[in-house]
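Complex shown without one protein chain; remaining protein chains in place.
Every chain is named by a letter (A and B) in the order it is written, and numbering of its residues begins at 1.
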Amino acid sequence: MLEMRGITKRYPGVLANDGIDLQVREGEIHALLGENGAGKSTLMNILYGLAVPDAGEILIDGKSVEIASPHDAIQRGISMVHQHFMLVPVLSVAENILLGEEPMAGPVFVDRAASHRRIRELGDRFGWQIDPDKPVGSLSVGWQQRVEILKALYRNARLLVLDEPTAVLTPQETTEIFGVLRKLRTEGYAIIFISHKLYEVLEVADTITVIRRGKVVGSRNPKETNEEDLAELMVGREVELTVDRGESKPEQPMLSVANLTVRDDRGNEVVHDVSFEVRAGEIFGIAGVAGNGQDELVEAITGLRHASSGTVRLGDRDVTHASPRELHRLGLAFVPGDRHRFGMVLSFPVTDNLVLNDYYHAPYASGLRRNDEAIAAYAKEAIEKYDVRTPSADVPAGTLSGGNQQKVVVAREFEGELKALVLDQPTRGLDVGSIEFIHRQAIARRDTGVATLLVSAELDEVLEMSDRIGVMFRGRLVAVLDGRTADKEDVGLLMATGGREGGVQPQTLEEAS
Amino acid sequence: MSERTGFAGWWDRARAVAMLPLISIVLALVFGAVLLIVSSPLINGWDPLLPFTAYRALAEGAFGSVNGLVNTLVNASPLVLAGLAVGIGFKGGLFNIGAQGQFLAGALCATIVAIALNSASPLVAIPLSILAGMVGGLAWGFIPGALKAFTGAHEVVTTIMLNFVAIQLVSWVISGALRGTGPAVTFARTDPIVAASLPIVVGRSGHLGLLLAALAVPIAWWLLFRSTTGFEIRTVGANPDAARYAGMHPRWITILTMSLCGLLAGLAGATEVLGEVRYMPASYGTTVGFDAIAVALLGRAHPVGILFAGLLFGAMQAGAGLMQSQAEVPVQMVGVLQAVILFFLAAEIIVRRTLRIRTAGTGVSSELQTVSRSYGEQASR
Partner (left out) sequence: MEAIYGIPIIGLIVQFVVYFVTELPGFSGTIVAAATPIALGSLCGFMNERSGVVNIGIEGMMLTAAFVAWWAASIAAQLLPNIDFGLLGITLPLLIGLLAAIAAAMLVSAVHAWLSISVRADQIISGTIINIFAVGITGYLNLLISQQSPPSAGRFEEWRLPDFISDLPVIGWLFDALLGVGPIGLTMLISVVVLQVLLFRSRWGLRTRAVGEHPKAAETVGIDVIRLRYRNVILGGAFAGLAGAYLTIEFGSAFQGEMTAGRGFIALAALIFGRWTPIGAFGAALLFTASTGLERSIRFAAPEGALGEFLTGIPLQFYSALPYLITIIVLAGVVGRSIAPAAVGRPYERESKAA
């Protein structure tokens, strides 16, 4: 019923979709598999009228259509369950479902009786006891998702797009949602199911299309494939080693994390009982699909988030509850993953960004007075040493290219007496030259005896850089592997499945070191 | 992008920053001219040349004589001080609508001390009264700062509310405990301030407060751009997350910033009541705190810009009297001009597009993005 042809979408610096073709039939669950950032969401935003493609066309029932807004999409029977629910928390279940398509009693008022009846009827189809008057904000995430699905069905959708629907669900809720999807399939709905979880896709889909770096790299029938095959398609086979990381000479443990448990902003436990040690002079890489608790782990280690239990030690000091400034003073440097949010102040000149966390002490300040000469001298030196391409040290950092912005952050963090270094997605979205430069600097720092923790969703980067590799899955560290012998496919499978099948034996810390 | 260095580079930057305010002023004068022409039948019959007469009188009143010039400075100095109180808030990511209340709190505290020390030596009375004014303003700024930092109550609403509380507080103290008994007192006001009244340093009315305002500009500049505290204020204002990452304490900085704002507005109130009015009425009619918002916006929240903007508005207020007596144009015309200047500043994007200006996009409105956009999130923390 749906066909997308040659969809191409370019964002500044990224080719998000590169000539994607996709066909979906009625009564089919079509899985769209790919890593985060592979271009799945962009494709679906185009289908739903939230983004305009640069090239390509969309056909529904064989007719070319233009979808310029969600309204158009809804009119054509396409509904989307977004990863971040599009629900208004303070409105009731009924109000959320009706919004935009209200049954009316007269010209002004919403027909509450009719709406309640219809919502109950819809719920009954799946055996859901739903209270239409409950505010959506008071529902659990699983129930909110059901409201989203009811919202789509209420709008007489024929094609349902679910963007990572299981990301926020418990295993039981996931099983239940799969039941709902199967029921919808038998009723003739077409379903696009976006995921990066292999076993889920294998369990529920009729057809699997794999996308990597904005391109369709293959289509599979779940009956004729397995997790290894899909993992390889999803992450790619080729590992391009561009940096010779040499031999590491690990010494005593420097950064030790023990039984760390962390909650996210909504209070969900997203890091469970994680323990590992990073030794002086080694790079410990953490691989994992984005959103498996890495962000919260890093924030807890670097003092930006409060750990609910467990300890973090730097050398022989307990720094579990240390502030970012204390940690910095003790020799823990941190290149944050979201450099625009945490790493720098875009409206400030490069100089100020280079001393963002050292501005308050000598030689950059004496008492209340900033010592601008010292800052400028240091900036000149750092810009040269870290090859920051900027017209001058005084231009706003926001005017620099992404690679040069990140070099500013790296210059700031890598300098000085360091014990440990936390690199969170240090090369995300950068050009090849900058990536290589930053990798070389990190290895040089390692070789001066710094314990380096590298967290990245780019598997290639972790494989290329790490002396040891830990894999995170659903908030747990499920395996620790030796970086010299780790196989990309094995790690990919661990990332995608958490080693559920037992295909790879997770090594213990002792074995891997 | 070619970057010139030295004086040429400085000139390029100054031009880029001042371009839009200047265009806004010109457009506002054009708007004012149209309004004057249209309303001229109500004044002295149809007169298409009224704008020229009016603007000439305005300029003459402000700059045409020594007294005019001094008047301009006298009017400008509280605007500059209160303008800094709003501008530093902008830099710290805070929209201080409470300069008015902080001004009143400062004036009140200065008056209380000044009346108490009315028979003391000026050498004691003046510094203590001014200090009291600064402390009063500081307290009135501290409250919304602390509320913002610890409860998330948005400073726009709390400062508006505190403005009105300040009015009532002044009325209570002045019409009650401090109500004057001397022969000069014909309505609810204090006795004249004697010992603590600021000495005249220039012309007929140029009091010491002018120097304080003039001094405040470089100090504020130094504080914002040359001190570590200013760096913290600006970082919290520009990116609170990065500030936290860099080891700063956004909550304390927020409180500090609001207190500092209050201190400056309080100083404005103190100098005004000690130097210009020389007594405190129970209902103190002033719009300095609100004009200060316009001054800070026109000055792009930069101390030097605020100085110029304050001088401009001060000149307009000083010249308004002559405009009214010579051209019979009501003084309120000045308020209209101020609002229209702001309008064109706010509609920056439209003005740029229409006039095809390409200058550095460092508008105040872009600095304000973190300010009123968080209005609805006040309770989410």
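The definition used in the following text is that contacts are C-beta pairs under 8 Å (C-beta built on N, C-alpha and C of every residue); 3 or more make two chains touch, one makes a residue touch a chain.
Just so we're clear, the structure is a prediction, and the values are computed from it rather than from any experiment.
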{"item": "Contacting the left-out chain in the complete assembly, out of B:116, B:160, B:194 or B:304", "value": "B:160"}
{"item": "Candidates B:20, B:126, B:216 or B:340 - the one touching the absent chain", "value": "B:340"}
{"item": "Hidden partner chain, residues of subunit B it touches", "value": "39, 42-43, 95, 97, 147, 151-154, 156-158, 160-165, 168-169, 171-172, 176, 287, 290-291, 293-294, 297, 330, 332-340, 342-343, 346-350, 365, 368-369, 371-380"}
{"item": "Missing-chain contacts mapped onto subunit A", "value": "45, 48-52, 68-71, 74-75, 80, 82, 86-91, 95-96, 98-102, 104, 108-110, 112, 151, 155"}
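The rule we apply is simple: only the chains that are shown with their structure count from here on.
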{"item": "Chain centre separation (subunit A, subunit B; CA means) in Å", "value": "46"}
{"item": "Interfacial residue positions of subunit A with respect to subunit B in the complex", "value": "304, 323-326, 328, 334, 336, 341-348, 352, 356-357, 359-360, 365, 368-370, 372, 391-392, 395, 399"}
{"item": "Touching residues (chain side subunit B, partner subunit A) in the complex", "value": "1, 3, 226-229, 231, 234-235, 238-239, 241-242, 244-248, 362, 367"}
